[in-house]
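Pasting a structure here, questions to come.
What you see is the complex with one protein chain gone and the rest in place.
The letters A and B name the chains in turn, as written, and every chain counts its residues from 1.
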Amino acid sequence: MDTDHRPQTDGAVVAPDADAPPAAPPRIDCRDIRVFYGATQAIHNVSMSFPDRAVTALIGPSGCGKSTFLRCLNRMNDTIENCRVEGQILMDGQDINDHSIDAVLLRSRVGMVFQKPNPFPKSIYDNIAYGPRIHGLASGREDLDAIVEKSLRRAGLWEEVKDRLQAPGTSLSGGQQQRLCIARAIAVRPEVILMDEPCSALDPVATARIEELIDELRKRYCIVIVTHSMQQAARVSQRTAFFHLGNLIEMGETEQIFTNPREKRTEDYITGRYG
Amino acid sequence: MLQQLGHLPMGWLLIALIAVFASVAFFTGRVRAERILLSGATELHSRPNYHGYFVTMWAVIPAILVALAYAIGAESVSRGQLTSELPPAFELLSAPELQTYLDSVAHAARSRDYAGTDLVFTAVTNRYLEILGGLNIAALVLMALGAVGGLFLARKRLAASFRARSLVERGMEGVLFFCAVVAIATTVGIVVSLLYESIQFFSVVPIWDFLFGTRWNAQTEAEFGALPLFFGTFMIALIAMCVAAPIGLFSAIYLSEYAGPKVRAWIKPILEILAGIPTVVYGFFALLVVAPAVRSLAIWINETLINVGLASEPLLAAQPTSALAAGLVMGIMVIPFVSSLSDDVINAVPQTLRDGAYALGATKSETVRNVVVPAALPGIIAALLLAVSRAIGETMIVVMAAGKSARISMDPTSDLTTITVQIVSLMTGETGFDDPKTLSAFALGLVLFAVTLLFNVIALRVVQKYREKYD
Partner (left out) sequence: MTDPAASAFSTPDALKRLKRRRAADVRFRLYGMGAIFLALGALVLLAMSIGAQAVSAATYHVVRYDITLDPAVITPPGEETPEEIARNVDGFWELLRDNLLATFPEANKDRAARMEVSEFVTRLAVLPTAKRVASQPQLLGNAITLKAPLNDDLDLYLKGQAFAERRVGTGAISGVLPQDDGSAQIEGQGAFAPIKTAMMTLEADGINLSEASVLLTSGSSTGRLHDIQSDSASIELLTGTLEAFQGSSATARIIALPEAQRVISDQQIAWTLALKDMDRISRVPRWSLLTNSDSTYPELAGGLAALVGSLFTMLVTALVAIPIGILAAVYLEEFAPKNRLTDFIEVNINNLAAVPSIVFGLLGAAVYINFLGMPRSAPLVGGLVLALMTFPVVIIAARAALKAVPPSVRSGALAIGASQMQTVFHHVVPLAAPGIFTGAILGMARALGETAPLLLIGMVAFVGDVPTSPTDESTVMPVLIYTWSNNAERAWEPMTSAMIVILLAVLLLMNGLVVFLRRKYERRW
């Protein structure tokens, strides 16, 4: 695979230079994150930050805790019994685990896309409109229509579904379903989008389509993507973090990680010694 | 002599004989196979036991066939023969009277206690015993012939290369298949017996009058308009579902989405106790506690309305047994049918759907209401259909607490009757099988069977589709 393939940036955000600081201030800043499932510790003291308007990829062998870490960022771990998160996650300077922050509002600002496309058992339209409805983002029917159209357009799905908005979401193909889920996340006007292996259930063509979309979305959002495919990380991300056994081993500019890793373990993983 | 044979305890005798033939045949076959083994140097294809089983099979199958034929036919054959021999005077008796007479003859014959009754009766009973004795001895002889014949035929076939095991196994498979076919036979039996009696009924009462007539007075007036019964059944099932659907559904939602594993482990079995309580107990509960409570409540409402001036006379019927009482208790009974199946289907909704909703910032109740329940909806509908079918077919609660007056009334505190109540009251009287009263019970049974079958088939289909979707 051609690791040098870099998505065309609009020049404003990320410079390819290895040591250049991120252009935007960190959107999310994690300090000493520890996650426990009952007595087992899944994440050990991870500190890292995510810049705005850039894609950060989390890579690592399966079971290394990258998905668990991702789920901390919108407090999805709250829904799992006996899961405990310690440490500070600052979003725009505010601790998201603070008691005063409601997870429901947090999640409206931090969208998430899952491994397997999971459209609701509703029409395409209602799938998109659901989020704006519960959060009261639309003032009327026309407003809602506009949000749906805009979200679908941004997810690059509008042309394919505009004539059948009332068809069930499950009637779409796998790749379309995943774009529908992305559109659904966008519709709530999040600032951050988390993606948990969004292409692992898709064929190469659909994967390419999603990757293009991610690159498009980078202009507006802070994106964190977990992927098991190093090629994908290299293709879509500007920054990459390597996890191993619940530890953050290395974090840096994607190009630096893939061409000149500082850690032996990172190099071993990238060159395919394990994982 | 024959008369004495009429007293033989044929049931035990036949079973004992089959057991004797079976063991004799088994040892015959086994010994024969061992002999073959001793005499020749060759190896047996099958172990001696299988030769034993093979011979047993051949001996026992004819014996069982004879026993079955006897069990099914003996009584009717002997009665038929007896009827044809009765003196002409008996022709004056109507069919049910003759039936009753023959019943008493059979009863007297069984109990041997008919000395001192009138001469004709004694003579008829003696003759009946003679005929029965003849049949008994014939059955025993036939059985012995069949068993011994089978035994010898089978024994002759035994040889070193004889594939006894595969034949035994094929026979065994036949038995297994027969057992499975009993399911079809039962359904066929239900359909045929209901249809047969119903067709007889509809030759007396036009089907149209039965289905759409509004007057039901089967016991006294021979009026067979079943609409009030359908109405009562519907009304009580509706009340039951008004109780069971919300309680069952919310219980299922609470147990699957909110309750912790410990609470779940306790509450779920306790809820299922409700399904294990015999319906007669619910009926007694309705009669003892709920019906009087409903009545007092209705009387209180009546008085209050009159006192306030909203009504000038009692508005509610406030009867001692009422549709509301029966419906409420039936609702309690049906709760576990709704909750347990709903719980299953809600649990089958993939976690990813819930995650999707949470990730959009939905609260727990929004996730449940907008995503989980719609996803589980087919299964929930199936659960409700099964519960409705259960409520429609439920008998004891309504027999004990719903009343017997066939009427169409929207007042839930009046007593309404149902299909099942009428079936019970029509079938527990002393009437023969050719009486329209009895036949109408079968027509009602047919309607009941058809409706519940429809609900069940739809529900099972829906559940199956649903399972395929998420498996």
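Following the convention adopted for this analysis, a contact is a pair of C-beta atoms (placed from the backbone, for glycine too) under 8 Å apart; a residue touches a chain by one contact, two chains touch by 3 or more.
Remember, predicted model here, so these are calculated numbers, not experimental data.
Remark: the omitted chain is touched by one listed residue; of A:48, A:83, A:101 or A:245 this is A:101.
The chain not shown here is touched by just one of B:154, B:400, B:416 or B:462, and that residue is B:400. Mapped onto chain A, the footprint of the missing chain covers residues 52, 91-94, 100-102, 104-106, 108-109, 134-136, 191.
Although one chain is not displayed, chain B still touches it through residues 11, 71-72, 75-76, 79, 110, 165-166, 169, 172-173, 175-177, 179-184, 186-187, 189-190, 193-194, 196-197, 246-251, 253-255, 257-258, 267, 270-271, 273-274, 276-285, 287-289, 332, 335, 339, 363-366, 368-369, 386, 389-390, 392-396, 399-400, 420, 423-424, 427-428, 433, 441-442, 445, 448-449, 452-453, 456-457, 460.
Note that only the chains that are shown with their structure count from here on.
Chain A and chain B have Cα centroids lying 59 Å from one another. Interface residues of chain A, counted against chain B in their complex, comprise 74, 76, 79, 81, 104-108, 111-116, 118-122, 130-131, 134-135, 181, 184-185, 188, 194.
Across the complex, chain A is touched by residues 260, 350, 352-363, 366, 370-371, 374-375, 377 of chain B.
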